[in-house]
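Every protein chain of the complex appears in place save one, which is left out.
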Amino acid sequence: MNFDLTEERQMLQDSLRRFLKDRYTTDTRNRIIDSDTGMSDEIWTALAELGVIGALFAEEQGGFGGAGFDISTVFEELGRAGVVEPFLDTAILGGGLIAALGDDAQKQMVEEVIGGGLHLAFAHGEPTSRYDLSRVETSAKSDGDGIVLNGRKAVVVNAEAAGRIIVSARESGDAGDEAGISLFLVPAGTDGMTLRGYPLMSGGRAAEVTLDEVRLPGSARLGAAGAAFPAIAAQVAAANVALAAEAMGAMETAVELTREYLMTRKQFGRPIGTFQALAHRYSDLLIEMEQARSAVINAAGHFADPARERDRHIASARNLIGRVGRLVAEESIQMHGGIAMTQEYELAHIAKRIVMTDHRLGDTDYHLERFIDLSAA
Amino acid sequence: MNFDLTEERQMLQDSLRRFLKDRYTTDTRNRIIDSDTGMSDEIWTALAELGVIGALFAEEQGGFGGAGFDISTVFEELGRAGVVEPFLDTAILGGGLIAALGDDAQKQMVEEVIGGGLHLAFAHGEPTSRYDLSRVETSAKSDGDGIVLNGRKAVVVNAEAAGRIIVSARESGDAGDEAGISLFLVPAGTDGMTLRGYPLMSGGRAAEVTLDEVRLPGSARLGAAGAAFPAIAAQVAAANVALAAEAMGAMETAVELTREYLMTRKQFGRPIGTFQALAHRYSDLLIEMEQARSAVINAAGHFADPARERDRHIASARNLIGRVGRLVAEESIQMHGGIAMTQEYELAHIAKRIVMTDHRLGDTDYHLERFIDLSAA
Amino acid sequence: MDLSYSPEEIAFRDEVRAFLDEKLPKDLAEKIRRGGHPDKAEQEQWHAILNVRGWLAPNWPREFGGAEWNAVQRHIFEEECAFASAPRIVPFGLSMLAPVLMKFGSKEQCGHYLPRILDGTDWWCQGYSEPGAGSDLASLKTRAVREGDHYIVNGQKTWTTLGQYADWIFCLVRTDPNVKQQEGISFLLIDMNTPGVEVRPIILLDGTHEVNEVWFTDVKVPVENLVGEENKGWTYAKYLLTHERTNIAGVGFSEAGLASVKRMARAEMSGGKPLAVNPHFAARVAKVEIDLMAMATTNLRIISKAAVGQAPGVEASMLKVKGTIIRQEINDLARRAAGPYAMPFASELVEGDNDPIGPDYAGPVAAKYFNNRKLSIFGGSNEIQRGIIAKVKMGG
Partner (left out) sequence: MDLSYSPEEIAFRDEVRAFLDEKLPKDLAEKIRRGGHPDKAEQEQWHAILNVRGWLAPNWPREFGGAEWNAVQRHIFEEECAFASAPRIVPFGLSMLAPVLMKFGSKEQCGHYLPRILDGTDWWCQGYSEPGAGSDLASLKTRAVREGDHYIVNGQKTWTTLGQYADWIFCLVRTDPNVKQQEGISFLLIDMNTPGVEVRPIILLDGTHEVNEVWFTDVKVPVENLVGEENKGWTYAKYLLTHERTNIAGVGFSEAGLASVKRMARAEMSGGKPLAVNPHFAARVAKVEIDLMAMATTNLRIISKAAVGQAPGVEASMLKVKGTIIRQEINDLARRAAGPYAMPFASELVEGDNDPIGPDYAGPVAAKYFNNRKLSIFGGSNEIQRGIIAKVKMGG
């Protein structure tokens, strides 16, 4: 039993924390959010150089990490600073799927991703699929040597910036079947694919993606026909470790901002943190933060387990992080009062990052149901 | 719209509250609980004379009340004093079922009940029926002019004292069917009926009732064969109004004891109620008490509505009372500290009354499910 | 006990319904229903419609042009307006300043300002809060120094709702710094067009501009703009806080919000079935509905006391706390119900005429969830309310 980070991860954590503290200030970040692209190429490049993306891939994939604790270490720091750049989408989901399923030619792209030169997006969710990973109605039909895609993809994060969009589509079976789903690499600007982009509540951008008779060569398929689901589930598991860690990092910031506020802000002549009701509620936040930290450790530590055990720990972590996250976000705002309601205050963004995590890859209740299902004997 | 009690009910409430305050002290009540019968005949008779039982029956039944607000008024006061005498079982359930279904001869017993001279019990639940009202496996088979009962009844409150036990048994259909259930009046001491009595956690007594070839005349049946369910549902609805009101009354006592304790008990040199954390939690109890009071008013006020609407409001009230009751019981104990853990302190009994209400005629989750089902379009 | 409305009350409700059905502009109601905010012109249009009917000032006496409704009637009106997705009435002139003027203002002040509030000539905002004061309202620092027949005002107010639209602001200002906090405060009416008044927007975390900072730099205010006596302003402010808290529980908003959550849950599919029948979601909805059913009755209990003249005291604080908890819980349910489509930041889309992204109900839910965190902070935070409740109820 050992709960210390390895030396390498500790160094990565330290350098990442230092870089973001210096360079990713509230002002900078808010300007990035307001920009047309919703992200900063400069930050992206600098973080890629720091090894943030490489840490998310295993050595055999061209990186130097890829384990659960690599993912959690990186995303905790991204969360702490409220980073809006789409590392989840380009690296964990996009790059991860290519690394898992791609042929040698396709895997070249992973190198580009690690170097910071290529953005990806994973177009999987559909307007009525909600959080159900197997509900794919977008169709892929063979047409001679090629493939024709038709369908709609919902809230595809980072779609506008992506050089390639990885589109899931059904080659056989019914909506809801795990079998029959394939992935296709669709280059940006391909005829028939239209994007309607928009900003997101907690920063960054997404798009509604419409696929209308999109013609692709057979070489656009990632892996074997109809067999993509296990890889999707595995990368979504990785993404859920990342989301849990990211939310936990953001929660650390929320609690720390609250601590500072409680100690400096005075009302009725004394720091408001000395009022017992607030002090006790602050203590509850700290207690729950330890729970959140342990939940992330469990998810990361069981990431290499067999799928069922892996997913049970991940569902557990996302449910706990969802519950504690809501508590931390709401209590932090409440204990701050009005100041936390203003866009320019750091907590406003951090609280949005925490709460809106609940809308990616399953909310608190979804993960509770997953946990119940996966726990059943 | 009018939220005042009628003059008659106000008088009943006042006299009942005064009587119980004077005569039903903690010591008296704890001696009653420790007694062999688990109740006081003297108190029973005195309360009957005060009109407590008559208030639970309509005029055409020989009483002078019977409306939802009569039930809630009486049981709120019984709850406030932590009364353990079985008014619910003898009057609401037992007497109510006879009044609803009995023929003229059987209805004579209602008069006896109102006068305080007859105890009844309702033997309905079975070892595996939990809170399901229609799950009756006890069988009633015709045998010539008579009827033979076989089965087991679980946690039959007041069975030992009852002159008649009203036993539900199935004449047709499967366990779980509403149709096919009949009620039978079984005199105490009938051959084949054995009782294993025991005290209850929150005072009073119950028994496991075994029916082994119990032979009854056909005249022992209450109402038409196999058609008792609607009357059972109606009296259970009345009992649920009573339970909600009783728990609410007990909660009032818990909160009032807590108030007194917070104001008199000193720690670190000042009344503990002046510590802000406790003050705020006490405020939350008061807020939830208003919710509880309103929930009881809603249940009582909709008692005469059509069954579905009646039951929806009742399920709503029992769910809310269950949630708030647990909060009030646990917080009251916690804010008192050790003293509340001792049997001789009033709150100990009151807290048990509140919490154990959750085990009669459906717990908090059962009533939530009922509410969801009854709310579905 | 009788939980139903009287025949007269039912008739009144029907009258309100018919009026809303006929007079509330359909496109405006649709905008509100979809979570949009009325702009200034829309707000003034709705005020004017109500004023024509004599219903703009429900709590004013008839002599000033009010409806003089009792508490039950006001409640019915508010509930029906919420259900019909009418814009809220902007309360600053009508429900906040006006009662203070009627009680403490001069005859001239009443005669001048009240009609202009009713007919929409003057849009008022409130200058109470200051940076650094928070719940400790009486620690305010904005100074008004008498010089001849003027006060010279310097200082800063904050959280001034819709101050960007306002013509006038009523302010608490410090006129005597040498006495106890509460004793040196006066109640002053200030024309926003006076030189030295500056309004700076505060953008809230959901991107909306509804509150402002208002800065005063050597602002000259005629002494006749003082309400009541100098240094008695705290009394007037407290009167306002305790006597004019209408619709504290927000029952109508919660009921409308819950109905909307249920509609969403019937439309959203989860695991091949409507979200409405998912037991975990259904349990969340049922619990808040049960809480709301109880609170609605608590509200009516207090209102029916108020209707016969018993002023709600600490009950108002209880309703504030529970009411905001329930509203915020409903906002949270709406956010959950929308699923991934809660993610788009759609405020400009809701305001404009663009097609919504995803189902039309999803656009505003996240913004509303974040925006309504204010409910438990502004207007006397829930912590302040809990303190009041404990203090009053513990007696001692």
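Labels A, B and C are assigned to the chains in the order they are written; within every chain, residues are numbered from 1.
Just so it is clear, contacts are C-beta pairs under 8 Å (C-beta built on N, C-alpha and C of every residue); 3 or more make two chains touch, one makes a residue touch a chain.
From a predicted model like this one, the values you see are computed outputs, not experimental measurements.
The omitted chain makes contact with just one of the residues A:Q13, A:N150, A:T210 or A:Q276: A:Q276.
Only one of B:M1, B:L200, B:M263 or B:L374 touches the chain withheld from this view, namely B:L200.
The set of chain C residues touching the chain not shown comprises 279-280, 283. Contact between chain B and the absent chain runs through residues 125, 127-128, 130-132, 135, 154-155, 176, 196, 198-202, 206, 208, 265, 267-268, 277-278, 326, 330, 333-334, 337-338, 340-344, 348-349, 351-352, 355-356, 358-360, 363-366, 368-369. Listed for chain A, the residues touching the missing chain in the whole complex are 1-6, 69, 259, 262-263, 273, 276, 279-280, 282-284, 286-287, 290-295, 297-298, 300-302, 313, 316, 319-320, 323, 368, 371-372, 375.
The rule is simple: only the chains that are shown with their structure count from here on.
When each chain is reduced to the average of its Cα atoms, B sits farthest from chain C. Note on chain placement: the centre of chain A and the centre of chain B lie 53 Å apart, centres being C-alpha means. Here the spacing of chain A and chain C, counted between their Cα centres, is 38 Å.
Under the contact definition stated at the top, the residues of chain B that touch 2 or more other chains are 276, 279-280.
Within chain C, the positions touching two or more other chains are listed as 383, 386.
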